[in-house]
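Yeah, one chain of the complex is gone here, protein chain that is, but the others are all in their spots.
Each chain gets a letter, A and B, in the order it is written, and its residues are counted from 1.
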Amino acid sequence: MGTAAALLALWLAAWWALRRLAALPARGGRQWLAPALFGLAVLASWEIAVVGWDVPRVLLPAPSAVGEALQARWHVLWPDFRQTAFAVVAGFAIGSGAGLLMALLADRFGLVKRGLLPLANLAGAVPIIGIAPIMVMWFGFDWQSKAAVAAVVTFFPMLVNALAGLDAVDAMHRDLMRTYAAGHAATLFKLRLPGALPFVFNALKINSTLALIAAIVAEFFGSPIVGLGFRISAEVARMNVDVVWAAIALAALAGSAFYGLIALVERGLTFWHPSYRR
Amino acid sequence: MRELQEPAREAPVAPAAPAAPTQAQPAVVARGLSLVFQTADTPVTALSEVDLTIARGEFVSFIGPSGCGKTTLMRVIADLEHPTAGSIQVNGVSPSQARLARAYGYVFQAAALYPWRNVLRNVMLPLEIIGLPAEERRARAERQLALVGLDGFEKKYPWQLSGGMQQRVSIARALALEPELLLMDEPFGALDEITRDHLNEQLLRLWEQTGKTVIFVTHSISEAVFLSNRIVVMSPRPGRIIEVIENDLPAGRQLDVRESPRFAAVAQRVRAALRAGHSYD
Partner (left out) sequence: MTEVALPAPPRGAPWQVALGRAWHHGAPVALMVALIVLAWYALAVALNAPQVSERLDGLGQPWGWRELAAGAWAMERPVLPAPHQIALNWWASVFATEIDSPRSLVFHAGVTLTATLLGFALGMLLGVLIAIGVVHSQVLDRALLPWIIASQTIPILAIAPMVVVVLGSLGYPPLASKAVISMYLCFFPVAVGMVKGLRSPDPLQLDLMRTYSAGAGQVLWKLRLPAAVPFLFASAKVAIATSLVGAIVGELPTGAQAGLGARLLSGSYFGQTIQIWSALLMAALLGVALVVAVGLVEKLVLRLMGARA
């Protein structure tokens, strides 16, 4: 019962501290104090619960055990990470790039847009990730098949969002361009593309997560002996649970870092958007 | 449509009158202009048999209630709408050719500035489109900003400026191509009265300084009387001109002219014309 008491005490203290932190004005980095404390409290209670209640390692290892495994098997996990990361970035770039180009094409030719947009919206309901076994069959076991899956998965969100962004232009701005007798290219580059950037970044953020998921799931279907997804499925079969959690933690960190990087670039390029002004 | 001629009572005192236009060719000539919109249920006659001549260097206001066609008429002049009947010439050519020749600057009801460009780059936008070299773009933009009194604000972004200042940037941008014709669609309608007064005064001084032709759409009687030397009163259903009123207030007006009995007299005539056009029904 000592564990239960410890957990209760921890959370009472954490809640008291969180109430004070949550009341702080959200400026200058202080808004990160509350979630940081919350995360630490979760980690601490995880550790206490696993150790105190003697939870079998197979079921749920303590954070300390995961950290140990991360350190001990780093020489294996790092090449895994590199392999997966390469596929993710390649697929992300190809899929998002192709989606953007297709959006520009559809924007220029109304026929393409009217034909493609309904199909692209439909693709959002389809579990595209299912093409993973086919991509493995076509492109082999190496990173290319994983990148292919990631590319197809990221193509559609970018297409739909970029088109929405290109369409989201004020009638007044369109009239203004007309009074300047500006051609399609000038209107595109000076008005519609900058205006579409927030939508494009929305898609890029969604795609960062999707590409990582796609690559890892594709690795479930077949991989050479390296890759985070492969590592997870292989070590699960061998019941090396803490290595699995270490790989998961690594994937989680990678995913958050990728997303955070894109959000940072977004802030730099779309600083003017109203959503950044409180 | 009738043109009212008021007999001159005395020779107006005119300090610093703008230079008389050297060309005789009028800025805008409309004859029997009509525009019927096809909507889902019934066609809407936005403009019906409009006859109007606007000479160069004039300041003309279009005034009337909503639906009277004043904005539509200006949009036809700007080639943003196509008439369904009648003829219209801008600077002696069709509106489309005038637009392609960049003969006018348009100021909308909202500033419509690009939030991702600073003030200077917003004013430079039309100059980029016509392909002027960078240095000349910069010089011209800075000149226009000084003209509207915003020199020193070049690096600011639109959201950092007040509504009135944003509209001034919009006016500077409209002047950037140095057009002969300035089309302004209720530019100060969204601003508070104090800012509006200030901007009215600035606009008048600007007009006197540059001698451009200004067509100004408004729904404020006092604004129309203060700014223009001709007031075109319009009425809805169908959109048409009721009366064109010559405004004989002297040039070089200051804000306090609005207290004068002559001002009130002109405003009364405008009100009477609006009433005659059933604008108050």
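Please note the rule applied: a residue touches a chain if its C-beta (ideal position, glycine included) is under 8 Å from a C-beta of that chain, and two chains touch if they have at least 3 such contacts.
Just so it is clear, the model here is predicted, and its values are computed rather than measured.
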Residue, one of A:Leu104, A:Ile129 or A:Leu193, that touches the chain absent here: A:Ile129
Among A:Ala34, A:Leu176 or A:Val200, the residue in touch with the chain that has been omitted: A:Ala34
In chain A, positions touching the absent partner: 15, 18-19, 21-23, 26, 31-32, 34-35, 37-39, 58-60, 111-116, 118-119, 122, 124-127, 129-134, 136-138, 178, 208-209, 212-213, 216-217, 220-222, 228-229, 232-233, 236, 239, 241, 244-245, 247-248, 251-252, 255-256, 258-260
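Heads up, the rule we're going with is that only the chains that are shown with their structure count from here on.
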Partner chain B, residues of chain A touching it in the complex: 170, 172-173, 175-176, 178-182, 186, 190-191, 194, 197, 270, 272-274, 277
Contact footprint of chain A on chain B as seen in their complex: 78-80, 99-100, 102, 104-106, 108-110, 112, 114-116, 125-126, 128-130, 157, 159, 177
